[in-house]
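All protein chains of the complex are present and in place, except for one that has been dropped.
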Amino acid sequence: MTDFERHQYDVVVIGSGGAGLRAAIAAREAGKKTAVVCKSLFGKAHTVMAEGGIAASMGNVNDNDNWQVHFRDTMRGGKFMNNYRMAELHAKEAPDRVWELEEWGALFDRTPDGKISQRNFGGHEYPRLAHVGDRTGLELIRTLQQKIVSLQQQDEKDLGDAEAMLKVFAECTITDLLLDDEPGKGKIAGAFGYYRETGRFVVFDTAAVVVATGGIGKSFKVTSNSWEYTGDGLALAMRAGGTVLNMEFIQFHPTGMVWPLSVKGILVTESVRGDGGILKNSEGKRFMFDYIPDVFKAKYATTEEEGDRWYTDPDNNLRPPELLPRDEVARAINSEVKAGRGSPHGGVFLDIASRKSPDVIRKKLPSMYHQFKELADVDITVEPMEVGPTCHYVMGGIEVDPDTGASPSVQGLFSAGEASGGMHGSNRLGGNSLSDLLVFGRRAGLGASAYVEGLGGNKPTAKEEDITKAADRAQAPFTHEGGENPYTLHQELQQTMNDLVGIIRTDAEIKEALKRIEVLKGRIANMTVEGHRQFNPGWHLALDLQSMIIVSECVAKAALTRTESRGGHTREDFPTMESDWRVVNLICSLHGNDIEIVKQPLPIMTNELLSLFEHSELEKYLAIDELKDHPEAKR
Amino acid sequence: MAYDASFRVWRGNTNGGELTNYKVSVNEGEVVLDIIHRLQQTQTPDLAVRWNCKAGKCGSCSAEVNGKPALLCMTRMNTFTEDETVTVTPLRTFPVIKDLVTDVSFNYQKAREIPSFTPPEGLKPGEYRMQQVDVERSQEFRKCIECFLCQDVCHVIRDHEDNKPAFSGPRFFIRQAELDMHPLDTASRKRDAQEKHGIGLCNITKCCTEVCPEHIKITDNAIIPMKERVADAKYDPLRWLGAKIRGRQPGDVE
Partner (left out) sequence: MSTTEKPAASNDGTGVFSPGRARISAKTLRVDNWWVQPTITFIILLSFVIYSTWRAFANADYFSMPYLSPFYSPCLADSCPPGSQDFGSWIGSWYAWSPALIILIFPLGFRMTCYYYRKAYYRSFWMSPPACAVAEPHKKYSGETKFPLILENVHRYFFYAALVFNVVLTWDAIASFRNPQGEWGHAGLGTLFLVGNATLLWLYSLSCHSCRHAVGGRLKHFSNHPVRYKWWTMVSKLNTRHMLFAWLSLFGVAFTDFYIYLVASGAITDPRFF
């Protein structure tokens, strides 16, 4: 039996992004002994990369804003497939979560009267995104990190040990969740992982696990996501018997860098457009005016003049179509490039240089200015940028209870942040993720604490043989001989997903992808890793690949099943949105080696919330008999 | 545009190691991190390196390139000539773990020694009012991505291991400056900067500023102003007198 380290905790949070840290703070403040485990160093989680801002209807810039408006925007953005309760909680609680950050030391940009400034973003009716230049995610992570440090300082004072109640296990990867029984029956009893640094194994005995592991973008070739985004949390949950939903909905951000090749996919923040940037094709045409879909016709400007006026007088003009929800813009760019009107490196032009003075650009978009200067030798105050769609965010994720983040299928499993699903429906609005992390991170932390509280002394214990199995599984790649190298397999998987289950999908291509995934599965099971366990990236990737392959299969199978186009799922062979499909969630679960997909009805929105919308708008999404209780319903 | 470059990468761990030569192909627009990844993919899969964002945002990929502390993901290959040998080593101020990965826990330890933001009592969330001009100085310091390159280059600890306990380093001087200049922070931090964090050990030779990938003016905007604030609190007899007359502590908020 390999040796391992063992720790006891009340709550173990996997992930130190915004969701994970907020959950940990909530659990610790509820008096629970809490561990945070993460793959990279403390303070480096993916959330640092978020740029544009955090959406909360504080109404600091336009006081017409309130939670109802935010709720409506969120539902529209998600094409009414959002879990309504999550969208409601999110819209209601986001302002408090943002204000709380200030209390912990965050320094957002200010309005003239000293409040938190808010900026425009795609799909948000009013300026709503609290921000710090274009490095909002960094501010969020650092603030939460420093809040954790302050809690530790308190513990040091009170208990003599800074890590007595809250400890961060950095560069430690969880590879398995431990149960007290078979998957499907068992409750969470612990988690198994390894330290990246030494390769040493570690077991956490805990009754509650909060999975806040972020997204899955690394399964795609062109992505704004980092290596961390291998979908571990989803795979962990599924292997423990949990369910995952909405996996077909993947957000392709319209503006990623396309050149040079080595940075292809790196995000160009939406704030460029929020602050006045426009999209042009190779003919110099502002093409977005040609792509306003019917459902949005009444909400967007139809002439350049009106769109331009909106920046200074938003109350009396409609916003320009560059600020349509991301799925619309990404598809539009894709079509322009396909029609041969793309830029030299296969994107379109994003122009801020001709719209704002160099000083304003450098002040408002400092990191974009540097990013292009340093990575592409392009001065965005002088030249337009070349941009194209990049895989950015997964709307789908672990199925959770909206109020507590609890998994409906595995007791003791909680989830929040990008790893969980439902909140954003078929498409997420920019800025709604950071607020989602805080709102549901906190709720999951509290949910987990309450669950542990409820267990009393009856804590489930992990089965020893499962620990051995987990250790064997982790070491397997060293024992195979003559297998392939994980880097090659990873590249093939990325290429497959990018080409065949990418932004535009067809039945034949997805089937082809599934065929290849099936083959890759076998090859992954036999891959070989050289060297030893001490900080060995080849081995790390090998283990991450096992998550990626599961998640990729979910995406492909769900995409094949949903025969309509909606939000982050576009089928060339089924180009329209169908109200029959709106009420269906696709739920994935793992049985042995196989992914199973079942249809599950979407929770039905309360009439109170339904009444926040006009009947005429709802007609575009909902079937008529779903609307019979609407106040404007024609009897 | 593609060519074969000569690389020298330090391979090893605490027990020792060596600079190892590689030939590896380079394409247009690539950065050093791309080349390290190519080495992993094609020649040496267990080459250890830290990275996350590959866009200069997370501060993970800190190392030294041709002897200079730098982010691997922001060091473009076209800054070297094609026949130049590029040497990549781990940070040399912190203990090495393996290859290009070092143990930077020193920094997390130091972070914990600085008292957190202390808002005025009774101020409720949502009631915070701050002017943009008052937050701007601190915002500059909050751009820090904690790459610890400044900590690495600082000779106070790079060349003198024995100073580590007494010296927090530039990253944490900017943190103190950030809090001391925060319009709503109420804690007093000036004496601490000198007495607990060793700002007096800094001889303002500015290497930290030179390497900071976020272009934070560490020395000019944080360390020197902090040194001046320390002087207010500790070394200026006139201010001491002035403060006594007004019944305050020298170095109190104005």
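Every chain is named by a letter (A and B) in the order it is written, and numbering of its residues begins at 1.
Definition applied: a residue touches a chain if its C-beta (ideal position, glycine included) is under 8 Å from a C-beta of that chain, and two chains touch if they have at least 3 such contacts.
This one's a predicted model, so the numbers in the text were calculated from it and none came from an experiment.
Considering the whole complex, the hidden chain is in touch with B. Among the residues B:Ser25, B:Gln43 or B:Gln249, only B:Gln43 touches the chain that is left out of the figure.
In the full complex, chain B touches the hidden chain at residues 8, 10, 12, 14, 16-22, 43-44, 64, 66-69, 87, 89-90, 92-96, 102, 131, 133-134, 153, 155-156, 158-163, 180-181, 183, 198, 200-207, 210-211, 220, 224-225, 227-232, 234-236, 253-254.
By our rule, only the chains that are shown with their structure count from here on.
Averaged Cα coordinates give chain A a centre that lies 29 Å from the centre of chain B. Interface residues of chain A, counted against chain B in their complex, comprise 40-44, 46, 48-49, 58, 95-96, 99-100, 102-105, 107, 109-110, 112-115, 117, 132-133, 135, 138-139, 142, 146-147, 149-150, 152-153, 156, 162, 197, 226-228, 259-263, 266-267, 367, 370-371, 374-376, 485-488, 491, 529-532, 534-539.
The part of chain B that touches chain A in the complex is made up of residues 13, 27-31, 34, 40-41, 45-60, 74, 76, 97-99, 101, 103-104, 108, 111-112, 115-117, 119, 123, 125-126, 128-132, 135, 138-139, 142-146, 179, 182, 215.
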